[in-house]
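This report refers to the structure that appears directly beneath it.
Moving on to chain A:
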Amino acid sequence: MMEHVPIAHVLMVTSTMFFIGAYGFLTRRNLVTMLIGVELMLNAVNINFVIFDRYVYPDQIEGHFFALFIIAIAAAEAAVAIAIFINLYRNIRSIDVEEVDKMKY
Partner candidate 1 sequence: MATSAIIFYTIAGIMIIFSLLAVTSRRILRAAVYLLFALAGTAALYFMLDYQFLAAVQLIVYAGGIVVLIIFSILLTTHINEKLEKPAWGKVFITATLVLGGLMLTLFVLTNHEFVLGTEPTAEATVSVIGERLLGYQAGGYVLPFEVISILLLAAMIGAIVIAKRNSTKS
Partner candidate 2 sequence: MLLISLIVIPALTALAVMFARHAQQVKTLSATGMSIQLVQSFYLLYEFLKERSAGNSETVLFGNRLEWYPSLHISFDYGVDGISVAMILLTSIVIFTGVFASWEVKDQAKEFFASLIILATGVFGFFISLDLFVMFLFFELAVIPMYLLIGIWGSGKKEYSAMKLTLMLMAGSALLVIGILGIYFHSDVNGSHSFNIIDLANQNFPMEMQRIFFPLTFIGFGVIGALFPFHTWSPDGHSSAPTAVSMLHAGVLMKLGGYGCLKVAIYLMPEAANEMAWIFLILTSLSVIYGALGVIAQTDLKYINAYSSVSHCGLVLFALLMLNKTASNGAVLQMISHGLMTALFFALIGMLYSRTHTRMVHEMGGLMKVLPFLSVCYVIAGLASLGLPGLSGFVAEMTIFVGAFQHPDMFHRVITIIAISSIVVTAVYILRVVGSLLMGPVKNEAYNNLKDATWYERLATVTLIAAIVSIGIAPLWLSDIIMESLGVILD
């Protein structure tokens, strides 16, 4: 269905999304928004896998499965991460990443 779109364009989209996610991770001070950044990055990777399946190895659906599992893991990771955030929030009443620096040097 996408034979008119060159693969490079798709990769541009995914890479951009990946780095936008990275940007979010690196700049947002709220831990939850950082998590959003990570989710974007993972999502970009997912698209990558699927795209390669369809464009380069049309006879395979390995990338598709990979993406499937990544989604599941992302969910698990998010669950644990959020549990930890909330625990932190209980302890220090904040989920600002710049306040999470009691240990350094």
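Everything below uses one rule, namely that a contact is a pair of C-beta atoms (placed from the backbone, for glycine too) under 8 Å apart; a residue touches a chain by one contact, two chains touch by 3 or more; residues count from 1.
On the choice of candidates, all candidates are chains of the complex that A comes from, given by their letters.
What you see is a predicted model; the values in this text were computed from it and never measured.
Between chain A and the candidates 1 or 2, touch in this complex occurs only with 1. Across the complex, chain A meets candidate 1 through its residues 1-5, 7-13, 15-24, 26-30, 32-33, 35-37, 39-40, 43, 46-47, 50-51, 54-62, 64-65, 67-69, 71-80, 82-87, 89, 95.
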